[in-house]
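Dropping a structure here in structure tokens format, bear with me for questions.
Yeah, one chain of the complex is gone here, protein chain that is, but the others are all in their spots.
Should a chain be cited, it is by its letter among A, B and C, assigned in written order, with residues numbered from 1 in that chain.
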Amino acid sequence: MSDVVQVAGEVIAIRRVGAYQHLTIVAPGVAEAARPGQFVALAVGGPTSANLLRRCFSLHKVSPSGAYGGTLDVVIAAKGPGTQWLAGLRAHDKVDVVAPLGRPFPIPTEPVACVLVGGGYGSAPLFWLADVLRERGCHVEMVLGAASEDRLFGVVEARRSADGVTVTTDDGSAGRRGWVSDVLPEIITRTSAAVVYGCGPMGMLRSITEVATAHGAVAQVAVEESMACGVGVCMTCVMPVRGKDGTTRMVRSCVEGPVFRGDRVRWEAFTDGVCRVPADTVGAPRAGGH
Amino acid sequence: MSDVVQVAGEVIAIRRVGAYQHLTIVAPGVAEAARPGQFVALAVGGPTSANLLRRCFSLHKVSPSGAYGGTLDVVIAAKGPGTQWLAGLRAHDKVDVVAPLGRPFPIPTEPVACVLVGGGYGSAPLFWLADVLRERGCHVEMVLGAASEDRLFGVVEARRSADGVTVTTDDGSAGRRGWVSDVLPEIITRTSAAVVYGCGPMGMLRSITEVATAHGAVAQVAVEESMACGVGVCMTCVMPVRGKDGTTRMVRSCVEGPVFRGDRVRWEAFTDGVCRVPADTVGAPRAGGH
Amino acid sequence: MADLTTRLGTLTLPNPVMTASGCAANGRELHRFFDVSELGAFVTKTVMADPRSGRPTPRMAETPSGMLNSIGLQGPGIGAFLDKDLTWLKSVGARVLVSIAGNTAVEFAQVARDLVAHPAFDAVVGVEVNISCPNVANRGLVFACDPMSSAKVVSLVREELPRDFPMFAKLTPDVTDIVAIADAAVRAGAGGLTMINTLLGIAIDTDRMRPQLAAVTGGLSGPAVRPVAVRAIWQCTAAMRENRIDAVPIIGVGGVRSGLDALELLAAGASAVQVGTATFNDPSAPRRVLTELESALDERGFASLTDVVGLAHDRKVTL
Partner (left out) sequence: MADLTTRLGTLTLPNPVMTASGCAANGRELHRFFDVSELGAFVTKTVMADPRSGRPTPRMAETPSGMLNSIGLQGPGIGAFLDKDLTWLKSVGARVLVSIAGNTAVEFAQVARDLVAHPAFDAVVGVEVNISCPNVANRGLVFACDPMSSAKVVSLVREELPRDFPMFAKLTPDVTDIVAIADAAVRAGAGGLTMINTLLGIAIDTDRMRPQLAAVTGGLSGPAVRPVAVRAIWQCTAAMRENRIDAVPIIGVGGVRSGLDALELLAAGASAVQVGTATFNDPSAPRRVLTELESALDERGFASLTDVVGLAHDRKVTL
């Protein structure tokens, strides 16, 4: 956790891609240290902003230098005030950047087969990951899933970056109707994949983990917990994760994650938008609670 | 207080003029009802703004229709967060407009001589006022004063709108070195002016009133009190003013002003950035206060 | 379209959105922007027995997502209020909630008596007793900071009003235990509670290096304080649901700027909401909040406003 930079970024391009906005931001110093799976924390709203907290986005890609100095790309779904503000930026607008943050996807030392699964904008970091894996000689399959066609991101890019691409949508508007977990078993089996990488909503990551584990593959998932700071100082982004010692702790997903081994995450603690503290967690409240 | 409109305005031009920013905003419905001396209240900071209160500016000019529909012009000195945000707007940015507000400068029924005195951006509403007065056959002299040349506004416009123009600056960087009150006696005497109109800082308005009164002219001054709403509902913009009945009340400068007869204002209540409630004001606190 | 009717004890209103006292003057100014009779009720600026000049200026300071004010209850006194302001509000068909105060408990009662005696009283749908103001008899301590003083004012005003006439005690959040104050007010006869008034705050002018307000302290309001308002409403509602205090309707106020903000206060337990400081940002705010609230209910499939009042207590996650 050392090579992070904070820099006054400048938007140089913003374009709509399906339901998303794709931003390119000049942010010198980020690309050199960044790895796939890491993220950026952006300040929102400018100097008069009432929205203090940073918004976090997976790094889609980075380039160490170009006509404008190093750049980074993010893919943003406009939801609340912060993402709406970001989606409304124009070229030359300023945005404060803190990046790269968090632990990247671990890269296998051997050239094994891998499946990369992205839900909605969750695919954003996977093309760069695919490139890195293929450089290492890995066979790479991608699965892109979304509610509907406009919420898929990067189908064309996927065909360039991966050896095989499968698309699913909940409503069947593109690819196969259904969920990524419907197609995953067949792909793992066919490619004898050793690692399944996932990025997307929590429910999807849980099922990816289950499928991968059931088929003898390791799941590496990038989680999306609500974050206030992104840099490890606020303790809002915690989730229960088993350590190597088997003990569960409430760990910060911004510094110890966002990428976790799927089988270490205590998925059963997440229900209905709440994550409870499992009773066997270190320091869990005893009767009376805290 | 009836013909006010609230409308989503759009900036169509913004340009620097000396130390100020001159904004032209499309705001249909404002021009028709507006008179010189009235003002506009602008919301600042956009949808994520932490600055809730409106910022008020004299209407510099209005045009009922043009290529874009009715427009209004304001001249803004960037000081705090709100005026800085406004000064940073670009063409096609949106700004919520409430206008026209307040009581305009009263126009004499006879074609008398008038002196119009503006301090800094306080001259902004005076050119339009001069045009209206000259249409009525009044002889119009203008006095523009400021700390330094870059803080003068509209010297060229003044030469077009007035029969005579005098410029003063504190540092002598343009026109005569000194204050507007230094030159005012001679102009009132020479023109036998019946009315002196003033717009600018409080201290200047007070001395304009004193000079005018001493020379047998009526002072009509547009004051600048700190305003939260601009529309008469918050009671923050009050000042002690004598009514026709001779009684002093704390009146709202946004609805009963901003233009007051200078000799009605209890200037002695203003000291060192505070305005006390004179003891003879209606409802003034008795011992113990409230 | 959801049924927006709300019931506040003996009072039924066509919708739950009101102005907040002191943030809408007495109606004429906002009537230029929307028809004030369309609101559930129009809440007037707190009025006292005599005319008051209010405090010296500066009286306000902008703060992050809020403001401080030290208006000092400037107003014309109850007599002029009744003849001019209330009479005008009646003429446009507004339902009026009249906010009253006094320097002493007895003065509150006197103001209430004058109100009831006036011909325009039939436009009045309720009285809001602003006990969040200084008690001259008790070293200027705010009435609502002390359960006994609160109870005294409420019971004296109660005696002046017709039986069962809607009466709301307006509480300050600047207390260690707001439920205790609510309890005292309700026991003394308040048929409902309005919460919250402003929080005591200070801002310093860093150029002059002195307080920005001439009066030093002011009341903090605006979206900044909304979480405190929601919490106060929640705490009193929870106490009522658990029968720790008698159940009465709550009017929520504090930081409402949008229909969703209003929905927050309602879900926490308020049966109506007032829009205050947001009106300075947008003079149409009270009317706009009503429209937005209506859409918010429709989008969420609620057939009636009453379905959402206190709903967050039922949906609270059990841990």
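Please note the rule applied: a contact is a pair of C-beta atoms (placed from the backbone, for glycine too) under 8 Å apart; a residue touches a chain by one contact, two chains touch by 3 or more.
The shown structure was predicted, so the numbers you read here are calculated from the model rather than taken from an experiment.
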Which of C:L4, C:V124, C:A267 or C:L290 touches the chain that is not shown?
C:A267
Could you please point out the subunit C residues that touch the chain left off the display?
56, 61, 63-66, 68, 145, 174-176, 199-204, 206-211, 214-218, 220, 222-228, 230-231, 234, 255, 260, 263-264, 267-268, 296, 300, 308, 311-312, 315-317, 319
Kindly note down the residues of subunit B that lie in touch with the hidden chain.
50, 272, 274, 276, 289
Touching residues (missing chain, whole complex) on subunit A:
1-2, 4, 6, 43, 50-54, 96, 98, 225-226, 228-229, 231-239, 249-250, 255, 273-277, 281-285, 288, 290
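Keep this in mind: only the chains that are shown with their structure count from here on.
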Most central chain, Cα average position:
C
Computed over C-alpha atoms, the centroid farthest from that of subunit B is that of chain A
Need the CA-centroid distance for the pair subunit A / subunit C, whole Å please.
46
Rounded Å distance between subunit B and subunit C, as computed from the means of their C-alpha atoms:
35
Centroid spacing, where centroids are CA-atom means, of subunit A and subunit B in whole angstrom:
55
Two-or-more-chain contact residues of subunit C, please, as numbers and ranges.
64-65, 223
So subunit A residues touching two or more other chains come to 50
